[in-house]
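The complex is shown incomplete by one protein chain, all other protein chains being positioned as in the whole.
Then we have subunit A:
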Amino acid sequence: MERTQQHRQVAHMRQSLFDQGLLDEQFVQLEELQDDANPNFVEEVVTLFYRDSARLVLNIDQALDKSPLDFSKLDSYMHQFKGSASSIGAKKVKSECTLFREYCKAGNGEGCMKTFQQLKKDYAVLRKKLETYFQVIFHSLLFDKDGEN
């Protein structure tokens, strides 16, 4: 595939993540922090997010299995999760975190459970799409290097 087409594919994939409401401006801030000394900063921060947040997801799952629900604990877990999700620009996940916390505040267990199921789906979808996006970037860079040689 031509270099221009590769670049277009990367740009298109990136734009679709914003158009689908999966990412917000914060992701752009991460990109702007990437430099020659740390060319994979964005990918590594995102990878670290998914690694670290897996524990929180498990904690929330386990806490939602208990009866009665400890809304204060659930809220605290989700507060932490929201902080790091918002730091990588995970827009949809962040708004579901906010909704979950509203349900915690209202003591609405069913609302919490439904929201968390949706959150986990969106969290997984974003992960998959970002992994694919980073792979395409990687191949595009390889292609650029081949082109130079």
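We take it that contacts are C-beta pairs under 8 Å (C-beta built on N, C-alpha and C of every residue); 3 or more make two chains touch, one makes a residue touch a chain; residues count from 1.
Throughout what follows, contacts and distances are computed from a predicted model.
Enquirer: Going by UniProt, what is the name of the one chain that was not included in the view, given "Ubiquitin-like protein 5", "Nucleolar GTP-binding protein 1", "Response regulatory domain-containing protein" or "Myotubularin phosphatase domain-containing protein"?
Expert: "Response regulatory domain-containing protein"
Enquirer: Across the whole complex, list the residues on subunit A that are touched by the chain not included here.
Expert: 26, 29-30, 32-33, 37-38, 40-41, 44-45, 47-49, 52, 76, 79-80, 82-84, 86-88, 97-98
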